[in-house]
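A short worksheet on the structure shown next.
All protein chains but one are shown at their positions in the complex.
Chain lettering (A, B and C) follows the sequence in which the chains are written, and residue indices restart at 1 in each chain.
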Amino acid sequence: MQLSANVLTLLPEYVLCLTGIIVMLAEPLIKPGSSRKPLGWLALLGTLGSVAATVYQLSIVRSIGTLHAFSGTVQADRFSIFFHLVIACVVIVTLLSSLDYFEGYASHAGEYFALVLFGATGMMLMTSSTELLMVFIGLEISSIATYIMAGFRKGQAASAEAAIKYFLLGSFATAFFLYGIALTFGATGTTSIASIASGLAASQTPLLAIVAIAMIVIGIGFKVSAAPFHVWTPDVYQGAPSPVVGLMSTAPKAAAFAVLLRILFGGYPVEHAKWSALLWIIAALSMTIGNLGALLQRDVKRMLAYSSIAHAGYLLAAFTALPQDGISAAAFYTAAYSAMNVGAFAVLTQILGFREHARNRDDFAGMAQRHPALAALMAFFLLSMIGIPFTAGFFAKFYVFSGAMHAGYVWLTVIGLINSGVACFYYLRFIAAMYSVRETSAQEVHPVRVAWPAGLSLGLVAAAVLVLGILPGSALRLAQHASVQPTQQETAAPAVLRAKTKIVR
Amino acid sequence: MNPNYLWLIPVLPFAGFLINGTLGRKLARPAVAGIALLFTAIPALLVAWLWSTMLSTGALTMSVTSRSWITVPGFHVNFAFAVDHLTLIMLAVVTGVGFLIHIYSAGYMAHEEGYWRFFAYLNLFMFFMLVLVLAANFLLLFVGWEGVGLASYLLIGFYFTKDSAANAGKKAFVVNRIGDFGFLLAMFLIIAHFGSLSFGDVFAAVNAHPAWQGGFLTAIALLLLVGAAGKSAQLPLYVWLPDAMEGPTPVSALIHAATMVTAGVYMVCRTHVIFDRSPLALSVVAIIGAATAIFAATIGMVQHDIKRVLAYSTVSQLGYMFLGCGVAAYSAAVFHLMTHAFFKALLFLAAGSVIHALSGEQDMRLMGGLKKRIPVTYWTMTAGVIAIAGIPPLAGFFSKDEILYRTFAFEANPMLGKLLWAVGLLTAGLTSFYMFRLWYKTFAGEERFDEAHLGQAHAVVHADEHPAGHDEGQDTSHQGHHGVHESPWIMLAPLCILALLSIIGGWIGIPQALGGSNHFEHFLDPVFAATTHAENAVNADQVSHSMELVLAAVSVLVALIGWFVARIFYLKKPGTLGARFGNSALYKLVANKYWVDEAYDATIVQPTVIGSRILLWGFVENVLVNGSGFVSAAITRLFASVTRKMQSGNIRSYAGWLAVGAAIILIAMTASALHIH
Amino acid sequence: MVPIAYYLILAAVLFSIGIGSFLIKRNIITIFMSIELMLNAVNLTFVAFAHQWKLIHGQIFVFFVMVVAAAEAAVGLAIIIAIFRTRQTLNVDNINLMKN
Partner (left out) sequence: MHLDQSILSLIVFTPLVGAVVLALLPDRGKLQPAAALIVTLLTFLFTLHLPAHWHSIPAGTYNFELDRVWIASPNIHYHVGVDGLSMWLLVLSGLLAPLGVLASWNAIASRRKLFYTLFLLQQVSMLGVFVSLDLFLYYAFWEMALVPMTILIATFGRTDNRRRAALKYFLYAFIPSALLLVGMLWIYNGTHTFDVPTLTYLAATHQIPGSAQALWLASLAFLIAFAVKVPVFPLHGWLSEGIQEAPTAAVMVLAGKLGLYSILRFSFGIFPEQSHRIAPLMIALGAIGIVYGALLAYLQNDLKKLAAYSTLGHLSFITLGIFTFTAMGVDGGMYQILNHGISGGALFLLMGLLYERYGTYDMRALGGLAKVLPWIVTMFVITALSNVGLPMLNSFVGEFLILAGSMRTAFSAHAVLWCVIATTGVILSAAYLLSMIQRVFYGALGTRSREVQPIDLNLREHVTLWPLMILFLAMGIGSTYWMRSLHPLATAYSSAADVPPLKNPIVHVEAETYVPVNGGQR
């Protein structure tokens, strides 16, 4: 079967988007009050389809190389495929764990499933874009979807507040990002990432480029909740529904990191010294503030929100590394972080339920006796976040800091690793709380019954964290191959509108 | 004799220990005693065999080396035993006296709880003591050294339910450890300088370097002396021995009189090659010995507990032996060691018999007039008292006199020699005094005990097994033996044998001045030849035989004066001495043992404990070590709360943070760009 | 002819005004409008650069931005309604349930 490049390059996105539309359209057809689970299964099917599409892309990319489409504004390469897979996996887990989440509470769960798919489409689009315009569009698609999802616990004041905070601040940051794009265009005369570098070399206004970099970093920094643009994170994560947090704390961040990697390493390699110094500081600040903020939290979701800030900091440390190291380390970290974080929130989804009472750490006392499996899984994910060996988090941290060390950033490494030591404190307190002996607890009012799809998803995530921790080889190889793409200078990169559509032979 | 049989000598008692220690609780008492005796008797026979070999050939040296015990690159220590004439004497004393005391114990302890335990410990002691005397290197000597300390600890604390006994055991071990500390350091120095701990290697190296005088050898010798002073209860480490009397009396006889406490003397003699090279160390040995002798004797004069008198007397006699070593009269020291083993074991066993007769009473003020009631004990003890008092022809006279004479003739430092001789002489008088005091107070005069009361006390004792504060624990025994009674023959037989030895034991060392040939000294010549003959034999010629006779006469006279004084105050006019001096400051000082224990407690123990409680525990541990963690945690917490404050919950302030962050980044980036371009 | 820099400076000023009003205003709707102001400042920048480079994409970009802004507005207003339903206020200073 021969597909046109335009179809093939964005195949996963198409699949997701179409499924989303179908779900959206099917939603009104289902009787109000009846279960929306079938729509969830449909969404899941669509996601699996997009995984299949991605794998298909991979086989093609392996045999004939990178796919370009739409006048070179998007491309499917190993880099995008890696992130596609990460995003798709996160979506699968989110869908599985939230199949039963809305049962009995929300009559519009179908929209939720559709929004997840649309958001994923946007994120995937971000990773495959090689044109700032497309990046922006992808970013907005994913953002708008997540804005809505953040407020999906209808009638809960906190949820609405989370949505408005996320929305206002997100738009605010988007404006910065957009301004950065404008200045890039001004400095280089192009918005194609691949041509930025050459445009920059000929630029008469290098200062504009610097400001542009700063603006882009600010915009993306918001999305990945890097300090000092992290302020929204705790509030939004606290208010948003747990499965949504699981999604929005991982997949959009993965996409945003992918974009940042592409723009910085692909578009501004010559300014590496400047932006790596900037990211050095942001990374150190993020991990420190994230960990310090989490230290005193009693609300578990809020604590994990701060922890995700810290993880963004660790991940940003990878950007200081040399291109090859940095990209593969960041890619691996993204995958590992996504796995453990989505896992942790999947467990929380099961325990907290829709109403999310009893989010306090003390409410988890004795959880190990009531739900040994859930507690063990939670502990496992938390240990992975600490970076205990034979979990994904360990290798992730190792690669990141090994990259930073290789680039000579010894002190960043020291700060990062000491931070990871401080971080143990709050993770362990949570684990200790779960494993402490206390018979009375608010959670006992709501007995937890884990449905099999959710159990399956948890099992898959745990397996992923374990495999990434013991045999990181294959994922790492994928990440390393992925790292080749963004840095490849395309010779005679076509200006966006002049480029001719290429057809796969 | 095949040297490999040497292994058997210590190993058999150890086997006895293991058997009694593991199975003893389930065995019948005769079986326990039988095993213990058997495993002591065979080594004694082996030693006798050694002696017969020696006597038939005229001399004996023997050694046996096993595989390596400790090996590190460049250094190794073997299990190695060696027998020379010094060892032979020690072996004879240890196995002989040890065996006799085992027999005695079978009677004495017959009704005790923990019979098996007692014999197991006793055998353990025999094992270590034999290792000590047989060892052919410092480390193996140290094994025995520590081991006898352990056995002593266990036996002193035999009545462990009594706090005083448990305390005494602990004190003995810890004070001995102070000595061991010196011994260990000495060994480290020896290793550093000789690379070996074998006696043969070390002594050969010293002998091969006549130029070595003083210097590191003094350091080694003085450290060894610390060890010896700990084990042999010399100043300033003597404090444990009087307390050690908490143990059963046979233990006091065997360990704290005849054998273990003489290990220090043995060690100094064994390492005399090193001491000989250090006049300073020798002088210190002599001074410590003399000082201890008179110091302990003065305390012994005013004690009321019969065993404590003997204990101080032991300390004092050990001082004599050190004095002998200090003036390089090693063979005299060993001679006194041997005779002392006989008469002091005898005295202790006899005292045990007295205590046995009085159902556990040890206070001499509650004795008296026992001569008729326990005649065998009386007569044997009399032999012991005369022997220790130094009245010829009993054993003590010859050995003590030899030491005094040698001290007087000490050539290396004549002034010191004369001074120490005077001290020694005075001590001899005091010894005679307090021993006869003991004798009179125990056996002569009126009966000050209340026989009926003894019985009652007995009943009380049985009601509440081990009352705190009661002096001796073995009074829980002897049911049905109310009233004063002579001990059974199983106890009396060893007494008689030892009495005989106390009488004739000195005759093998009669000096030439008194018409003898001093067999003993010649016998030890192979060991001490280098010293005795090269240096001191010359002395002996200088100070003529007539001088020696005069000195002997003086010391006999002094001993007789001591006796006479004791006779006046304790037989003729009892009570007069106490009436006159009972309230004097001097008496109180001596009666309280010069407050040495209290002084140690106040100057060493308490400052250490209080200092560590306040400084180490209070400050270092809780402020520095734990506080540092606490402070860093508090600082982190402070920053954390600041971070929380950033999170006001207000969207506008969040936007403010964003804007400020953006502004800073923009300014910084622009500035850096402008700076570069 | 007006130099290109003037447009850029105007755009920057507009952007800053947008930021400023976001920080000062308390009504959510007004805040939302200040975001629109910022986006329009960017649009102006795009157009100015498009003119400078004689490239059309700057202008195309502007159209996309407008479309996206419209979409955002739709979602934003929906969220604002949701807020008003639960809280009966549009004053952002009162929307601080979650903090610290």
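Definition applied: contacts are C-beta pairs under 8 Å (C-beta built on N, C-alpha and C of every residue); 3 or more make two chains touch, one makes a residue touch a chain.
Note that this is a predicted model, so its numbers are computed, not measured.
Contacts of the undisplayed chain with visible chains (whole complex): A, B.
Here one chain is not drawn; of A:Gly65, A:Gly104 or A:Gly421, the residue touching it is A:Gly421. Of the listed positions B:Gly195, B:Pro375 or B:Pro526, the one in contact with the omitted chain in the full complex is B:Gly195.
Summarising the interface, chain A meets the missing chain with residues 368-369, 379, 383, 386-390, 394, 398-399, 401-402, 405-406, 410, 413-414, 417-418, 420-422, 424-425, 428-429, 431-432, 435-436, 472-473, 476, 480. Against the chain not shown here, chain B presents residues 21, 25, 67-75, 139, 142-143, 145-147, 150, 153-154, 157, 160-163, 165-167, 169-170, 173-174, 177-178, 180-181, 184-185, 187-189, 191-196, 201, 205, 209, 211-219, 468, 608-609, 612-613, 616-617, 620-621, 624-626, 628-629.
Methods note: only the chains that are shown with their structure count from here on.
The geometric centre of chain A is 79 Å away from that of chain B, both derived from CA atoms.
Note on chain placement: the centre of chain A and the centre of chain C lie 25 Å apart, centres being C-alpha means. Of all residues in chain C, those touching 2 or more other chains are 19, 22, 31, 92, 95-99, listed in ascending order. Chain contacts: chain B has residues 644, 647, 649, 651, 655 touching two or more partner chains.
Residue ranges of chain B in contact with chain C, taken from their complex: 644-645, 647-652, 655-656, 659. Those residues of chain C lying in contact with chain A across their complex are 8, 15, 18-19, 22, 28, 31-32, 35, 38-39, 41-42, 45-46, 48-50, 52-53, 55-58, 60-61, 64-65, 68, 71-72, 75-76, 78-80, 82-83, 85-87, 92, 95-99. Against chain C, the residues of chain A that register as touching in their complex are 133, 136-137, 140, 144, 147-148, 151, 154-158, 160-165, 167-168, 171-172, 175, 178-179, 181-183, 185-186, 189, 191, 234-235, 238-239, 302, 495-497.
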